[in-house]
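One structure is given below, encoded as structure tokens.
Removed from the display is one protein chain of the complex; every other protein chain stays in position.
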Amino acid sequence: MKVLCVGEIMLRLQPKGYKKIVQAKEFDIFYGGAEANVSVSLSNFGLDAWFLSKVPNNPLGDSAVNSLKELGVNTSLVVRGGERLGIYYSEKGAAQRPSTVTYDRKYAAFSEMDFSEIDLDKALSNTTWLHFTGITPALSEKTEELTLKLLKAAKQKGITVSCDLNYRKKLWSQEKAKVVMTRLMQYVDLLISNEEDCKDVFGITADNSCIEDGKLSVSGYKKIAEEVSKEFGIKKIAFSLRESYSASTNGWAGIYYDNGVCYESKQYKVELVDRIGGGDSFGAGLIYGNLMNKSPQETLDFAVAASAIKQTIEGDYNLASVKDVESLMKGSGSGRVQR
Amino acid sequence: MKVLCVGEIMLRLQPKGYKKIVQAKEFDIFYGGAEANVSVSLSNFGLDAWFLSKVPNNPLGDSAVNSLKELGVNTSLVVRGGERLGIYYSEKGAAQRPSTVTYDRKYAAFSEMDFSEIDLDKALSNTTWLHFTGITPALSEKTEELTLKLLKAAKQKGITVSCDLNYRKKLWSQEKAKVVMTRLMQYVDLLISNEEDCKDVFGITADNSCIEDGKLSVSGYKKIAEEVSKEFGIKKIAFSLRESYSASTNGWAGIYYDNGVCYESKQYKVELVDRIGGGDSFGAGLIYGNLMNKSPQETLDFAVAASAIKQTIEGDYNLASVKDVESLMKGSGSGRVQR
Amino acid sequence: MKVLCVGEIMLRLQPKGYKKIVQAKEFDIFYGGAEANVSVSLSNFGLDAWFLSKVPNNPLGDSAVNSLKELGVNTSLVVRGGERLGIYYSEKGAAQRPSTVTYDRKYAAFSEMDFSEIDLDKALSNTTWLHFTGITPALSEKTEELTLKLLKAAKQKGITVSCDLNYRKKLWSQEKAKVVMTRLMQYVDLLISNEEDCKDVFGITADNSCIEDGKLSVSGYKKIAEEVSKEFGIKKIAFSLRESYSASTNGWAGIYYDNGVCYESKQYKVELVDRIGGGDSFGAGLIYGNLMNKSPQETLDFAVAASAIKQTIEGDYNLASVKDVESLMKGSGSGRVQR
Amino acid sequence: MKVLCVGEIMLRLQPKGYKKIVQAKEFDIFYGGAEANVSVSLSNFGLDAWFLSKVPNNPLGDSAVNSLKELGVNTSLVVRGGERLGIYYSEKGAAQRPSTVTYDRKYAAFSEMDFSEIDLDKALSNTTWLHFTGITPALSEKTEELTLKLLKAAKQKGITVSCDLNYRKKLWSQEKAKVVMTRLMQYVDLLISNEEDCKDVFGITADNSCIEDGKLSVSGYKKIAEEVSKEFGIKKIAFSLRESYSASTNGWAGIYYDNGVCYESKQYKVELVDRIGGGDSFGAGLIYGNLMNKSPQETLDFAVAASAIKQTIEGDYNLASVKDVESLMKGSGSGRVQR
Amino acid sequence: MKVLCVGEIMLRLQPKGYKKIVQAKEFDIFYGGAEANVSVSLSNFGLDAWFLSKVPNNPLGDSAVNSLKELGVNTSLVVRGGERLGIYYSEKGAAQRPSTVTYDRKYAAFSEMDFSEIDLDKALSNTTWLHFTGITPALSEKTEELTLKLLKAAKQKGITVSCDLNYRKKLWSQEKAKVVMTRLMQYVDLLISNEEDCKDVFGITADNSCIEDGKLSVSGYKKIAEEVSKEFGIKKIAFSLRESYSASTNGWAGIYYDNGVCYESKQYKVELVDRIGGGDSFGAGLIYGNLMNKSPQETLDFAVAASAIKQTIEGDYNLASVKDVESLMKGSGSGRVQR
Partner (left out) sequence: MKVLCVGEIMLRLQPKGYKKIVQAKEFDIFYGGAEANVSVSLSNFGLDAWFLSKVPNNPLGDSAVNSLKELGVNTSLVVRGGERLGIYYSEKGAAQRPSTVTYDRKYAAFSEMDFSEIDLDKALSNTTWLHFTGITPALSEKTEELTLKLLKAAKQKGITVSCDLNYRKKLWSQEKAKVVMTRLMQYVDLLISNEEDCKDVFGITADNSCIEDGKLSVSGYKKIAEEVSKEFGIKKIAFSLRESYSASTNGWAGIYYDNGVCYESKQYKVELVDRIGGGDSFGAGLIYGNLMNKSPQETLDFAVAASAIKQTIEGDYNLASVKDVESLMKGSGSGRVQR
């Protein structure tokens, strides 16, 4: 089953260990981006994952594409050209010191990609599922148009569409995001979000009666989901729930609303190795569960377990296999050595 | 006091930090093996530790031997020759992602070592103690025979013998292990194990009345020890108790059955640096306590403290000195800086 | 506002990660020292920080000075000459294994610095604050004299003086420390300490009625502060409170006695990256709060937050900015990613 | 144009820089093998390169396959299973100290691959060229049979076949090599060799009249080629000419016999970065030139330039593009910076 | 003596050793730029070097500034703001494989710096010398205007001006460069160039009678200098002469035309460590010689020796001291160990 992910892939540069950028004499190199990360997860789950993007025709572009090919993602839809590969610099925090991300993604090749550079028939042929996130239309008017046209064509071909809201305040305002994302929601079958994104983008939130111990209750998430579902006609809505105890340790869980019913996962306490890409691997788990016709509860549990493992792996990409995820779901979380 | 340890030493290759093997562009190099690890611990405790094994006549064999010589182990009984040095690849896990070990130890020089390559008189001269683990006879029929002959000769010379059960399901079946290990038990004075090994090898376990909060109670361990003692005539039996909260943090304790009395240690909560070799350093602590004529409780406490420290040290070898261990036993565990 | 810090700067050598020195094939290089660390903190807080010291005229001396210049500290008062740069070797501990420090600082250039090498007028011109620690007079009779003369001159010019007791038993005896530090206390306006230092140097401690749950109570610290204040006429006394759960995780808080009133901070649970320099950054926070005319409670909270962040940063120097510290004071401690 | 390469791929472990294995605490990781290296070269030249082999179903096997996928080689013919991935350890020499290779490749999955595991129709469909080296039949009787059957099938389908003699004395005797390779030569269209291999395998060499200044003359190589051509009916025979001044600097050139005419290349003086894989990239250049219908002289020049560049690149794989090679052929060898 | 350098500073990212970008998992980090490099050289020669530029208000901007402060360059004229720090990626070549530079410097903060952001009086107060290169006006119309206004103001204040032509074809066309640089030449007292730059920018070159053995003769350089001098009224013109034997080894020399007389240096054969910044350190040597009133021959010899040393040092910055340079001029070039 072919799944197509559309978006930007960036170079990620990070000082070693817990060093800050001003201390760094070397950067570790990773490549990643919200939709690229989903494509890798799906390829590692055994699906036929494709990535559509644009990267410059230089060694950085080569390296970004190679990082996907290495893990089995089909990159034949990645157009080569444009000025530069976007970059983000990350610093790994600890305890009271937060991790930080500094973006240098403006003028990136994908953000200036024109819809005319895509061969629609080739891109969507034999495609079962299309995935994008709110970052893609936020990058530029060109990518906004590109997203809209792709979604329309996908819908015509009966392709299922998933969207991770992924609101980025440095890319666009809440007002602009609301207008654009509202227009796109009509094509979306599965929406992935968290409490903040729904509020930031659509202004949809739960009232105070749903706050327990300072956290939104399950019924609160259900209310948000119901409102989103009602407004946009989306049947499946998932929320990842991160509880930040410190920059070193987080709680991680999920809630999944499927055709009016709300499912809740267990919460993992994760001693973080690299939390970047956690939400993307959650989305990939949901797509996998749906494509495999798992039950909603199994789908959610799979997505939460998969994304918990991701956060123990360095880099943006989730390297967990289906076997790894199922093993955690069956209780291997105590971490005994596998010999 | 000369202590002789007999077994395989391997090359251990591990990606840096929390990287997985598929991400690795470099491996950290360690050398280790159950009995080699014990010999290093004992050398660091100030004893005259010897290691008997066979490694190939190439730079890998040189390096394995050098790693022991560097830490004071006498390697003059290590025979050179054979085809290859066994390897194991380890990945360090975190949180919900377990650490993994991938073996490539087949056809290793030691596994094909013939008993005729050992000069018994030289090997056992002036020896007070002989140590081996269940891995040694499991490797091949040759090493099974070699173990048996060494134990017989040791017994005749009045040498005390210790054995760590160390059942490895990839090396032999439970049926085969039971037959062989049962034959060897008659020569053993101190048996080191955990709950699983006794069950896997001898089928000896405690009944449900000994399970409290999902864990085996002290009385449960005592029952197992009594049964083992009765069946094989072994007076001293020790169990290491690992409680795996996650791949990052474990509880660590021990129980020691000595001539009918059962002793219990405190439990350490260990933020793991490298848990491999934890059991071996527990065994070394028990041997040290016995050779130093410490009381059973002191022996156990020393062994548990020594092996807790091991798990904060990188590599298979425990580098803790007697002073380090005693300092922890006296309460330095809070980790204040030693200036 | 110019702040002058006087003391030794050393080369710090540390094995990578959790390696012990006997395992190390490479050392990470840092530069630091109690007073140098304070100067860097203050420079990062935007003050005009100067450092007065002496380092040898070789590449090690160059590197130590460069490490300060890089972060904006004015080093024009650092004299070049003498035999060697002092060194300290550190090992990072974990869990039950304590971090260790091995000193090789004898015969260092600063310890043999003669008072005549300082141009007092230049050194103290336009200076608002002078900072030193108990290490400086402990190094040698020369630095003892140098400290005394600097303090006298500072007092005459109306410069505020702060002192961190920093008792080091390898440098001098408690008897000697008491004599010398008592003589210096008359010039001190702000004293920074912890429970042990006050006891080790002045023999001042609280009685048992102030111990709760094995820890000194706030009222106990107040009693110590009152006694110190009474004996030496010092109006401001601050204590850092470290609770060592293990070598990996500590509690961190502070108490500040200001003109008869005692202020208490919240406690941070810190998953340690590098605890060395924690106390120095606490001192720097107190100096900053006083220079900025913050209230005593704000001053203390700032100092504790700043020094909590320090312990998540590698190396002796605190790289936190005022914005970083204030962000933590306002509740960012949960460690969410800053994008 | 699909080119199929058949052979073993190994894990290569090498100490950093000029360290010897006995000094190493870490290994750099590369993957490579004579035929795998050719497939990567061809993929980098823009051809549709396929690799047929067998690797174990563990993370080492995954990594070997990923290293090929990353660079665009089609690995869908790589069978998964068997016991282990072969390993070779390399030490980089300098000046008078030779580079060394220590093999640990016995019992590798590919060496035990059975012909029945190959789907001949799938493997050879749409294939223009088949490449193997003398290592493949040397590994075991199974791979000898596998090679023979593949060649026969290839011939029936009209596929062009190239063979690099690559005699390895640790794998088989000269007698055995002669018998087997002679049987295979009838299927070979392009033979790649050097002076030693032709002598070691076939006993074919030039007489003393062809030695000038201690080196074999062009006419000497021509005589060898004519004899090989006559004996086995091979029309195209290429020799790589390495002149070892030291382990740091080599001369590199080639001679190409094509249908009775002998072509000679210029010689490059190469300051070596990594000479391993030099011969393989020479072979890949010859295959490329033939497939592109270049003239014999152009084909040779391309192959020599490509393989000169390889020896300035770390790892077994040649990363040079056609553009890189042609740029060197046009005179960029002076090494001016390309901005 | 205050020297002001005006230009861009960039982040430089380079794979370790001889790795190519597509192989890299980590980048070494350097900071540099033509004029920044000159400022560091001059600071290391003991002059009061200032740098005027603009870098973004983020950790990359901090790091670029810190790299200059660390080495004593006064950065108080560096404006903070704008979008991004320019980047260049470099690959270190060897033998036949050229080093490469991939630029990603568009939209950098300095290229969008407005002249109004400079306080002319502050910037040029007490200034003896102003240095810029052809890169600065090439970046944008804003920096073209900024350069022009600075030069005019400098001339009015009697400040000596030096310019390194540094033609970059990726930044502007030869036509545009000719127009702009011609306009700027009237303010220039010392012009630094090589044969190509004079030809590319001004179309000035020597005729064939000046070519000996494929290289331009000294009289050829003299003719070019005379023509440049006549056309622009510049009295001092220097040429660096690089002879590229390979990417590993270069010849390095210089020619200096001073008031009608032509001086020639010896040629160094340099086994390259990092050739980037070689030309900049040549320029810095010329400025130093002029400011120190050295004779033209001494000035040239100093500049050539300084820049030869630079090419044995990693990174863009020349760390050589006057003592190092003079030692080489006196014959230390044989490389005996200095103890």
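A, B, C, D and E label the chains in the order they appear, each numbered from 1.
The definition used in the following text is that a residue touches a chain if its C-beta (ideal position, glycine included) is under 8 Å from a C-beta of that chain, and two chains touch if they have at least 3 such contacts.
Everything numeric here is computed off the predicted structure, so don't read it as measured data.
Trainee: If the hidden chain were put back, which of C:76, C:102, C:173 or C:209 would touch it?
Mentor: C:102
Trainee: If the hidden chain were put back, which of C:29, C:179, C:211 or C:261 would touch it?
Mentor: C:29
Trainee: Given the contact definition stated above, which residue among C:83, C:119, C:141 or C:212 touches the chain not shown here?
Mentor: Among C:83, C:119, C:141 or C:212, only C:83 touches the chain that is not shown.
Trainee: May I ask which residue of C:3, C:34, C:47 or C:60 touches the chain that does not appear here?
Mentor: C:60
Trainee: Residues on chain E that touch the omitted chain in the whole complex?
Mentor: 17, 268-273, 305, 308-309, 311-315, 319-320, 324, 328, 332-339
Trainee: Which positions on chain C touch the chain that was left off?
Mentor: With respect to the unshown chain, the touching residues of chain C are 13, 16, 20-22, 24-29, 58-60, 62-63, 66, 83-85, 87, 89, 91, 102, 104, 106-107.
Trainee: What residue numbers in chain D mark contact with the hidden partner chain?
Mentor: Its contact residues with the unshown chain are 17-20, 22-23, 93-101, 103, 168-170, 244-250, 275-276.
FYI, only the chains that are shown with their structure count from here on.
Trainee: Counting C-beta pairs in contact, which chain pair has more, C-E or B-D?
Mentor: B-D
Trainee: Please report how many Å separate the Cα centroid of chain C from that of chain D, as a whole number.
Mentor: The answer is 63 Å.
Trainee: Please tell me the distance, in whole Å, between the geometric centres of chain A and chain C computed from their C-alpha atoms.
Mentor: 45
Trainee: Could you list the positions in chain E whose residues touch two or more of the other chains?
Mentor: Residue numbers touching two or more other chains: 20, 22, 25, 66.
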